[in-house]
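To start, the structure itself, in structure tokens.
In this view, the complex is presented without one of its protein chains, the others remaining in place.
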Amino acid sequence: MNNFSSEQSRMLKDISIIDFTLVELNEYLDTHPHDRQAMEYFNHYARIKNQMARDFSARYFPLTADMSTDTKDWNWVLSPMPWESSFGEGGCK
Amino acid sequence: MWSYEKRLQFPVNIKEPNAKLAQVIMSQYGGPDGEMGASMRYLSQRYATPYREVSGLLTDIGTEELAHLEMVAAIVHQLTRNLSMEEIEKSGFAPYYTDHTIGIWPQAAGGVPFNACEFQSKGDVITDLFEDMAADGTPL
Partner (left out) sequence: MQDYNFDERFEHYPIAMAYVPWQHLSQIYENLEEAFEIGTIFPELDKPFTGRRVIS
């Protein structure tokens, strides 16, 4: 079990909510590549996701290896694996 | 090419182990309609379409199925944490445990190993899409 703080859990959940929105818009846009409104939604949420992922990675651990920030240790591998239990409370029980 | 993001697509926090449930849910990992078959189906079929919209969509859905695969594995893993030998025997988990202990291995609920025969890839986009509808049931 990991010991995420509630702040850390909340941030990770918010990232997942926004990223899920992006996955849905991405798949819609694959078959509707000229849909302006969907494009606007995607661009809007992609900017938010990017900023959130960077904030999270700077504060806790890199969400992707290339988001490693200027730390002494390789936190990409020192941080908990996702199945150790995800965001604290909530989710599938 | 793929990259990995270190989180589950949807959180999994199981409090109580349940080996009986784990054996059923395992089917969504490596069973006939599981996520492994789904991902391999889309990622294999994507070469056969003349439409970029379709090969792109199959790539992205095949990728998303890998995220689903990881969530199902997390559920099975958490359901089999801290089990006693008595619980393993009582719950009917002993046959699985004999071969894999609590390792994650792709099989159907009845013990049939994951097999590429669970999906089809025929080199024709319409034929493949009909198979996808039969396999996925609803647009997942």
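Letters A and B mark the chains as written, and numbering starts fresh at 1 in each.
Quick note on the criterion: a residue touches a chain if its C-beta (ideal position, glycine included) is under 8 Å from a C-beta of that chain, and two chains touch if they have at least 3 such contacts.
If you're wondering where the values come from, they're calculated on a predicted model, not measured in any experiment.
Taking the full assembly into account, the omitted chain touches A, B.
Counting the whole complex, the residues of subunit B in touch with the unshown chain are 10, 51, 53, 130, 133, 138-139.
Although one chain is not shown, part of subunit A still touches it, namely residues 16-18, 20-21, 24-25, 28, 31-32, 35, 37-38, 41.
Assume only the chains that are shown with their structure count from here on.
Residues 3-15, 53-54, 56-57, 60-61, 64, 70-71, 73-75, 77-78 of subunit B are the ones that touch subunit A when the two sit in their complex. Partner subunit B is touched in their complex by these residues of subunit A: 12-13, 15-16, 19-20, 23, 26-27, 30-31, 33, 61-65, 76, 79, 81-83, 85-93.
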